[in-house]
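In this view, the complex is presented without one of its protein chains, the others remaining in place.
Chain lettering (A and B) follows the sequence in which the chains are written, and residue indices restart at 1 in each chain.
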Amino acid sequence: MLGLNKKDTTLFWIVAAMSLLAPFILNPFPEGSSLAQMFNAGYPDLMQRFVIFGILVIGFNILFGLTGYLSFGHAAFLGIGSYSAVWMFKLVGMNVIPAILLAMIVSGVFALLIGYVSLRRSGIYFSILTLAIAQMCYNLAYSVLGNPASSYNLTNGETGLQLSLDDARIFGESVTADGALPVTNFFGLAMRSSYKMDVGGWLFTFNAGYYFSAIIMLISFYVSIRIFRSPFGMMLRAVKSNQQRMNYTGLNTRPYILAAFVISGIYAGLAGGLLSSMDPLAGAERMHWTASGEIVIMAILGGVGTLVGPVIGAGFNEYFKNILSKINDSVLHDWLAFMPDGIENLMVGFLHYFVGKGWHLTLGIMFMLVIIFLPGGLVEGGQRIAKKFGRKKKSDETSTTPAE
Amino acid sequence: MGILEVKNVGKRFGGLQALSNVELSVKENTCHAIIGPNGAGKSTLLNCFVGKLMPDTGSVMFDGQSVLGRTPYEINQMGISRVFQTPEIFGDLNVLENMMIPIFAKRDGAFRMHAFENMLDERDVVEKAEHMLEEMGMADARNDHAASMSRGNKRRLEIAMCLSQDPRLLLLDEPTAGMARADTNNTIDLLKQIKEERDITIAIIEHDMHVVFSLADRITVLAQGTPLVEDDPENIKGHPKVREAYLGETQAV
Partner (left out) sequence: MDAIILQILNGLDKGSAYALIALGLTLIFGTLGVVNFAHGALFMIGAFCAVTLKKILTLSYITEDPTQTDFLGKPLKVATPYVQSWFGESTGAALIDWAVPLAILFSIPIMIGIGFIMERGLIKHFYKRPHADQILVTFGLAIVLQELIKTFYGANPIPTPAPEVFRGSYDFGVILGFEANAIIYPYWRMVYFAFSAVIIGAVFAFLQFTTFGMVVRAGMADRETVGLLGINIDKRFTIMFGIAAAVAGLAGVMYAPINSPNYHMGMDFLVLSFVVVVVGGMGSLPGAVLAGFMLGILEAFASMNQIKAIIPGIDQIIIYLVAIIIILTRPRGLMGKKGVMEE
């Protein structure tokens, strides 16, 4: 279908089905039950984050997964995309399409410039250069470009760039009839509008913004499959494998890598634009280098260089962040109530550090474990398990054959 | 006038004069061997042909054009392919993909943004790659992981990759270094076959006399960075100067 082979088509439809049915899949427990509070994730803003970060990591994977160039500054493009989109809302209109397009163009231009400079060097130098340049962008956004008193206040510093009641839009009004800020929309369909469906004890929310983002994510995913399977994608893998051979085979590696860098920068800008479309507020913390690190973490968790890894990694990261931060001591006591009191208290005291506000620690440990033991991420883990079971089945078959 | 004309090439590394006054002329459709003891400057000279090193003096002309100051990929696009001492292939890719990359490079040039083209629509490239593999007797290995092949097969694949570009000059840097006898003989047979079947010029750097005398039409002996003598293989064998400088150490010849 659409130029994909059979395996990729299947993969694409699985991802498509999962994301379109996400409001059901992520809400397995009846509304109001204690399990629902903990494990349901079918809220619009969380689901939006799943797919938007999915886009971001899919793009990052085109660079890191294919060429092996580890960018530690990708959050800069996310931030640039976010700011561009909010400016579009402030100055032009509340439709998300032009905002997203501008976000992609601006981040693409930045990616071209930053990539051109960073790709003068390879390996560790490249990582450090992207890190430094992204941190410079963050500093600029935070200080001089964000100083409300200065004449070039592009980012509004610590407060973050947001809509205000006196924005003079070319299309559409500054203030709605009832004195509120206008909302972002897709040709009239408000991003925050939701349709709620009550089935038995379950409540499913179908949010316009989520579906809009999910469809864009699917398009991005499709484009990434095409790139992976194209001659260009093969060249990028060749860059990762042996640059010397590339050069002596008559291929100029730098434009290939730069192209991959720009494509992944545009993906990040698109993700940033979508974040702003869901909630028109852009802050500099989105550009901080720890945010870049988180992109890397998501990519590694899922599985670098695989097609579906980035989607899994982004979803996994966001989901566990959400659950872990909700677990508190009383929840732990509930769970461990079967233990003798003394041990229970000890266990709770110990686990306390890993949940709630301590979720960063758990995620950091998990990240290290994945790099140490499972460099291919969760996708490789899945494959290993599948292989184990597959082999088991086979050996079962052979061992039973003689008996018959 | 040869296809590769080297005039007065000199190269100095710090206090070491690696090459001086190198004159060399490789005739079209011949196999020209450059031999010499270790440290004679063979590899340095080769690196001057492919854009890896820039000589301090002299000129290197390929088919009437200077290659000096050009990058390796530009020189390759001019028609010079290089085989390395240790096989350089794309280890993470499969064999067929390894074959396709040089064919793309030949067809599309140093860079082309074919990001949204489908591999299935590149029938001509795939067919040419498969044909090449068949010719080399590697058709069965087409889906193998290139890094998992034996050293002899890696060498074979690397030569195949270079040949798929129909180069006018093929540079071989000790193609049998570190190989077992059987692999060496296979490689010699392969190179002989290539020489007979194709209109191709080969320049080979080699340590192994067996390989040199099986293949070369013409031999240049390099010693301490300067050509000692250039002649036909028969004359080289008996040349007293060469014996003195070099062959003394290899009694086997």
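Here is the rule we go by: a residue touches a chain if its C-beta (ideal position, glycine included) is under 8 Å from a C-beta of that chain, and two chains touch if they have at least 3 such contacts.
Quick caveat, the model's predicted, so the values are computed rather than measured.
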Could you tell me which of the visible chains the hidden chain touches? A
Among the options A:S150, A:T176 or A:N328, which residue touches the chain absent from this view? A:S150
Contact residue for the chain not shown (choose from A:T10, A:S164, A:T290 or A:N328): A:T290
May I ask which residue of A:Q243, A:S325, A:N345 or A:Q383 touches the chain that does not appear here? A:Q243
Which parts of subunit A face the unshown chain closely enough to count as touching? 64, 68, 70, 72, 117, 120-125, 127-129, 131-133, 135-136, 139-140, 142-145, 147, 150, 243-244, 289-290, 293, 296-297, 300, 353, 358, 360-361, 363-365, 367-368, 371-372, 375
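The definition used in the following text is that only the chains that are shown with their structure count from here on.
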Euclidean distance of C-alpha centroids - subunit A vs subunit B, Å: 47
Once bound in the complex, which stretches of subunit A touch subunit B? 3, 5, 223, 226-227, 229-235, 237-238, 240-242, 244-252, 255-256, 259, 263
Residue ranges of subunit B touching subunit A (in the complex, touch as defined): 50, 71-73, 76-77, 81-82, 84, 88-93, 97, 100-102, 104-106, 109-120, 122, 125, 161, 165
